[in-house]
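Just one protein chain is left out here, and the rest sit where they should.
Should a chain be cited, it is by its letter among A and B, assigned in written order, with residues numbered from 1 in that chain.
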Amino acid sequence: MSSTTTDSQDHATTPARGGVGHFIGKYVFSRDHKIIGIQFLFSTLLWFLIGGLLALGIRWQLAWPWSNMPVIGNLLFSAEGGQISPEFYTTLFTMHATVMIFFVIIPILAGAFGNFLIPLMIGADDMAFPTLNMLSYWFMWPAFILIGMSFFTPPYGAGAGWTSYPPLSAMLGAAPGSESAQTLWLLGVTCVGISSMMGSVNYLTTILQMRAPGMTMFRLPLTIWSMFITAILQAFALPVLTAAGFMQLTDRMLGTGFFLPEGLIVNNSAMASGGGQPLLWQHLFWFYSHPAVYIMILPAMGMVSDIIATFSRKPIFGYKPMVYSISGIAGLGFIVWGHHMFVSGMNPVLGMTFMTATMMIALPSAVKVFNWMGTIWGGKVQFTTPMLFATSFVSMFIIGGLSGIFMAATPVDIFIHDTYFIVAHFHYVLFSGTAMAVFGAIYFWYPKMFGRMMNETAGKLHFFLTFIFLNGTFYPMHILGVVGFPRRLADPYHYETFAQLQPMNQFMSMCAIGMVATQIIFAINIFYSMFRGPKVGRNPWKSNTLEWTAPSPPGHGNFDFQPIVYRGPYEYGSPEVDTDYYLQTQPPPEAESSGDGET
Amino acid sequence: MGRFWSLLFLLVPILGVGLFVVAALPNSAPLYGHWFPEDVSRDGFIIDNLFNFILYLTGAIFVATGLLLFWFLWKYDATKNPEPVKFIHGSHTLEIVWSILPAVTLLFIAIYQMDAWAAAKMRRPIISAGADEIEGTSDDQLKPPLVEITGRQFEWRLRYAGADQKIGTPDDVHGVNELHIPVDEDIVVALKSEDVLHSFFLPNLRLKQDIVPGMKQFMWFRATRTGTYDIVCAELCGWGHYKMRGRLVIESREDFDRWLQAERDEQNRVQYSPSETDE
Partner (left out) sequence: MLLLVALIAAMSLGCSPPVVEFRPAAGHQLAREAELEAQLGAEQKENIATILDSLFGTPDQPHVPKVAEVDMGQLMNQTAIEMAAGAVAVDEDGRPHGLYRQHCAHCHGITGDGMGPTAEFLNPYPRDYRMGKFKFKSTTTNARPTNDDLHRLLKHGVPGTAMPSFRVLPQNQKDSLVQYVIYLSMRGELERLLIGELLGAGELGIEPPDGVLLNLSDKDTAEFQERSAWVQEKMTTIANSWLQAQSEEVPPPPENWGSAESRQLGRDLFYGTRGGCVKCHGNIALGDGDNTFDLKTPLVDDWTKENWPKGLDAAGLLEREAVGILAERPLRPRNLRQGVYRGGRRPVDLYWRIRYGISGTPMPAAKELKSDEIWYLLDYVRSLPFESISQPHEQLRNLKRERL
């Protein structure tokens, strides 16, 4: 399909004419993948702030237990002098994780970047199903509202952990946060799931069917490969979570007994249910949630590859091994879920099988790290803000990945399961890894989205402070885990084993406060640059992939010419041309001499 | 600026290893008590050794990759590096090498630990190997549990078998939160939950088992030193999850018997006169 716009190309930046009706038509009802991507971006960044504030609540309680918690203590617990209640703590960590996983990381990777980049990078004018795309964003809003409502039900949110294990979550009296808040939680997560499924279908179809001429699968940028594989993961894993969520809903509301065994006495009432098995939920939940963690990292890995290649001015080292590694991680990701359940009481024989598979999944991740380093080696490294974030992804992912080996070792996991060692591991891969990659991606693709550059000095300052503070917050968690410091304890220091760990926790909390405060620089940079940042042309970074041939920002239909692809995405430093980059759409030198290269 | 950023990334392996070294060294203030808690079990050292082995291995990889990353960033800084870019798409040999080597290492680690796992979770102590005289078969006579620990929101209810060695009979001794265990004996405990998931965690014995309602589970160990230690709940069980602190008292068999008898007597107390004081 060729682009057809004859009037203004830049719909995205043209001021809305015609008042509210036009605004609604243009933004709320937009089916343009770029607008939808930006809608996802801003929604998820707002939830990032909320999730971060919830984390600060956790860190405050761990640093100064039962002291007056700023703002929220005065608001909700003024009768107790601002001292939070224990059930509020369960709400804090439940909602922090829920928000970060379902409302930030997954939607920002697939919904924001997937949406924005996929058609642009493959040379299409939009997604295969634009209306479905619009709906996938719309379905986030019921989720936002439902979870938002749960913040106003006692005790201010769901409180059974983001893992929502029954019987705690499935019996109404079992926990304060297991009443209506938990129902809202289940419904909200289901809505996110529906949104993700719609997105998956769209991305898979678009990538398979709408690539520009010449764009073979092995000429796709790694960002697209990772989005592709991630979409497959979503499509196969999500239905299991949705089914499990419904089963828990019916256990709670209709008296079914999927997860509830007989003979339970909760809150002094004998439960009238039976025949269920709590471990069933764990299997179903982790069957989705383990692939989910790869959903939460693969797109980041893809984007990091593109950024590192661009700023090393060198081809990606081992493109095909990188693709196979992404596939390997995804494939293996389906058979390792039991490593979350080593001590759960499941048959110990499964401990051995899952341990082997889990050990093996470290391999493709290691291959990727080596390939990134191979990309930097021998290049000409430009230390721009996106490159700093992408490089820190590699450096931090090494830590996160290596720490995973400890918990893959089943006997060791007996000790470190449900301790802060696990918390350290997943915060390293999810925050120091994915979130840093996301920040880098925002700096990198911002010019394409908004036609202006973000401030480079502020960007570097943002990077530097975030990097220092995140390591200060999360690295000591490894040490805490070695002591056996458990997760989810509102007051761990009354145990003799953990009493001496409060100073370290205070240090970590202060770093966490610094880290959240640093994001103010980022927020100001985003908004300020949108109106006052220096305007840029199509390819400020001199990158190879197709999106940099479109205007900044692209109009409807994306390209003002039909893209034709002649080569892979990473031909930086090619001897065929004088420039140190070589656009995918640039015809090779022989063809150029005989014409203008267009069909 | 490139130099500055390269050095920043160099700090990662340096400080990263540094923190672990300071924490692991015994008696190193201010990180005293920031490493493994005291191990008072016969088999806990296996887990500690496994952990340390993985730590050295991953530590070496961490340092090597961290140094290499720093070195590449330093050397190939565009503002300082005059040479042209090495236009190379990869190396088949290297890919094979760095696929096979980690694969073999990881498989080795996996297989190497299976025995430790089986010992902890699959080989329950037996009194006798049964008629076939082979351990691990279905006719083995399993060692009965000394105590049944029921996790409940938010405490550990204990039930010691009485003289009949059976739990669930009127001569059981009931307790809460304070678990006494004789030292230097193979102990089996039964685990139950009354309401939701809990997890029985003994940091000083390197043991953990999630307690699943509706399942009867067992844990076994041998304590090698007397003392008082913590029992921790390691699975979110509600608002009082942090309150489920128990006390593990490991004592000699004589002390244990004496304590159990005192508890039994108190539990069977049939007389009270105001001149006595309780507690």
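Heads up, the rule we're going with is that a residue touches a chain if its C-beta (ideal position, glycine included) is under 8 Å from a C-beta of that chain, and two chains touch if they have at least 3 such contacts.
Bear in mind the structure is a predicted one, so any value in this text is a computation, not a measurement.
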item	value
Among B:155, B:210 or B:251, the residue in touch with the chain that has been omitted	B:155
Which of A:173, A:503 or A:588 contacts the chain that the document leaves out	A:173
Omitted-chain contact residue, chosen from A:88, A:185, A:397 or A:570	A:88
Touch residues of chain A, complete complex, unshown partner	65-71, 73-75, 77-83, 85-88, 154-155, 173, 175-176, 262-263, 265, 267-269, 491, 520
Touch residues of chain B, complete complex, unshown partner	124, 153-155, 157, 168-170, 174, 176-178, 216, 218, 239-240, 243-247, 266-274, 277-279
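By our rule, only the chains that are shown with their structure count from here on.
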item	value
Chain A and chain B, separation of their C-alpha mean positions in angstrom	31
Chain A residues touching chain B - in the complex, by the definition given at the top	85-87, 89-90, 159-161, 165-168, 171, 174-176, 261-267, 276-279, 312-321, 343-345, 348-349, 351-352, 355-356, 359-360, 362-363, 366-367, 369-371, 373-374, 376-383, 388, 391-392, 394-396, 398-399, 402-403, 405-406, 408-412, 414-415, 417-419, 460, 464, 467, 471, 475-476, 478-480, 482-484, 486-492, 494-497, 500-501, 503-504, 570, 572-575, 580
Contact set on chain B toward chain A in their complex	1-2, 5, 8-9, 12, 15-16, 19-20, 23, 30-37, 46-47, 50-51, 54-55, 57-58, 61-62, 65-66, 68-69, 72-73, 76-78, 81, 84-91, 94-95, 98-99, 102-103, 106-107, 109-111, 113-114, 116-118, 120-122, 153, 194-197, 199, 201, 203-204, 206-215, 217, 229-230, 232-243, 245
